[in-house]
Structures are given as C-alpha cells and as structure tokens.
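For reference, the structure I am asking about is given below.
What you see is the complex with one protein chain gone and the rest in place.
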C-alpha cells in the first residue's frame, strides 16, 4: 500500500500510522519532521514551503515504490505539508511498515534522506531580520 | 524529557509525538510495534502481555536515560501496553526526538532492541489450537 | 532461610502460582536457582532464567537475606 500526499492541512501521525496498518506487520517506523526554532543558532520565526506539486508527488511515489521493492514494505505513507508553518509544526511524516522492524528503520531513513535530495519542494526560513531559501547557496 | 508508562489502555502515536515535541528538534522517530497475525505461518488469535510493572518502568527509564546521554535526545517517550491485545493493536510506541534525524533513527532502534532484551514483560501468543510463551524455549 | 518468590510469565505456570514462600538452605541466588531447577525440572528447558531483588537484576553471586523477595524472570518478550 502506497499513500502519498502534499497537503496544506495539519499532518497527523495517528492517521499515517492507521493508513500503514497491516495485520502481518512486525514493525512500523515513523519519521516526523518538525520546524526547528533555530538554524545555526539564529531564531527562526516561521517557514514557507513551496512544491512543484505534481512532480513532487511523482518523486515521492518513486521513493515509496523503491521502499516496497527493496525492503518488502507492506505500507509506505508519505505526507508532506506546504504553505506557512510555525515552529513545532509537522512538515513531513514518513511511515513504513515491514514484516520485521530492522527493515522499517532502514527503509524509513532511506526515504527521508532521498526525499530531501530529489523531491521538488523548497523551504524558505524567515528570521527576524531577513529570509533565506534553505540549501540554495554554498 | 522522559515519559515512560505501562498502560492497559490503547496507545496513541499522536499523543506520543506531542509529548516528544521540542522546538529545537530536527527529527522525531517513532517505532510502533503492533500485534502480528502470524508467527512462522501459524495464525495468531490474540496476545496477552504481562509485566512486572515497577521493574519494567525502571528498566524502560534506564533505556530512556541512555538515549538522552548517548544521543543527546530532547525527548524519549516509551509507552508499553499490557493485557489482552488483538491483531493490529499497538503493543509499544517508542518516540525519540533529537537535534538531527540520524541520531533519532539510531537511538530509537537501540531503544526497541534493548527493551526486548531487558524489560520484564512477557507475551503469550494464543493460537487456534494452543498457546505459547514467546521466546521462552529454544 | 525464609524467602518470598514471585514468578511471572511461564515461571508462574511452572511453579503453579505467582507467589510462594520457601524455607531453604540457599544463601545465594545461584543456590536458589539450583534448588528451583531440581524441584521444577521445566525451568531447565527455558532459554534463560534471571532473578531480580528490589527491582534490579542480580546474578548468581548475589547473597540473599532473610525474608528477601526474589522475582523470577523467564525470557522476556516485550515490544
């Protein structure tokens, strides 16, 4: 089961866990990415996420398919939020359910690492005295 | 922040994630252990969990303290259920929030691996034609 | 020496009850374990049998005191 969405609404870890539920699962691992209050010691006021939505969904689906293929996952749920987020808001939830737990840890970490490299989503950090597109510059 | 409980009530991933919330967290990893419908191909009807409660809480607190010490976790939340559980019910949720996500994956996996080795909780699998104390015999 | 034994999981079934009072010569947990394995042969079939006193694991060298409460911990299986 693969469930991938980009949403402007609050993300819900319980809902993701329920979507990933499978009767033969021995371990479900969930990564929850939240907005940090600082970057290199500088206070963050809020974040703005922007996505190239159709391609982002397609790239997230590729990741989910790799996880199913390489780790035998029963379920991969990737929910990413866009829009304006406050400190502590959830930006992404990745939930992976596998027959045994070791695979779920590996696969979930692979999924978030890959998402950060390939999925066309951009993040602007707004500080008290300016703003920065994350990762844009060396 | 350390929050460790043994409960006879349904466990809630959202509640655990909220308890583990910290404004400086860059990554939260949650392990959700559910009841599998089979063991080595044999249908499981239900599970019964029993704990030596006071010592189990104390051993879970030791694990949480190690995670704080070794991975710099902001929050470690370990909720374990006891009593009679049906297939797909959640038996345990371990939630770890760290400054960076790699540590959260490592620490959460360490916590569930160690919990399964040291915490005095026992599990009886009830099949259609009998029952077995898990891991008791070679 | 008088000891209180508390048995969980399969140990409870092997001893046919959760709590027991024992009067025996054992002075260490190692000796207590030897006694229990002789008295209840099914303990020898387990993967392991650990002991706790005051909610801490204790090994075979632990010296018992009169009226200690000793908890029998067969192989754990949480999670």
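As written, the chain order gives the labels A, B and C, with residue 1 at the start of each chain.
The working rule: contacts are C-beta pairs under 8 Å (C-beta built on N, C-alpha and C of every residue); 3 or more make two chains touch, one makes a residue touch a chain.
Small disclaimer: the values here were computed from a predicted structure and weren't measured.
J.: Relative to the complete complex, which of the depicted chains are touched by the chain excluded from display?
T.: A
J.: Given that one chain is not shown, which residue among A:17, A:92 or A:108 touches it?
T.: Considering the complete complex, A:92 is the one touching the chain left out.
J.: Touching the hidden chain in the full complex, which residues of subunit A are there? Just list them.
T.: 33, 49-52, 54-56, 58, 80, 91-92, 112, 115-124, 133-138
Simple rule for what comes next: only the chains that are shown with their structure count from here on.
J.: When the C-alpha atoms of subunit B and subunit C are each averaged to a single point, how far apart are the two points in Å?
T.: Each chain's C-alpha centroid was found; their separation is 26 Å.
J.: From the C-alpha centre of subunit A to that of subunit C, how far is it in Å?
T.: Averaging C-alpha atoms per chain gives centres 48 Å apart.
J.: For subunit B, write out the residues touching at least two other chains, lowest number first.
T.: As it turns out, subunit B has residues touching two or more other chains at 33, 112.
J.: Which residues belonging to subunit C are in contact with no fewer than two other chains?
T.: Touching at least two other chains: none.
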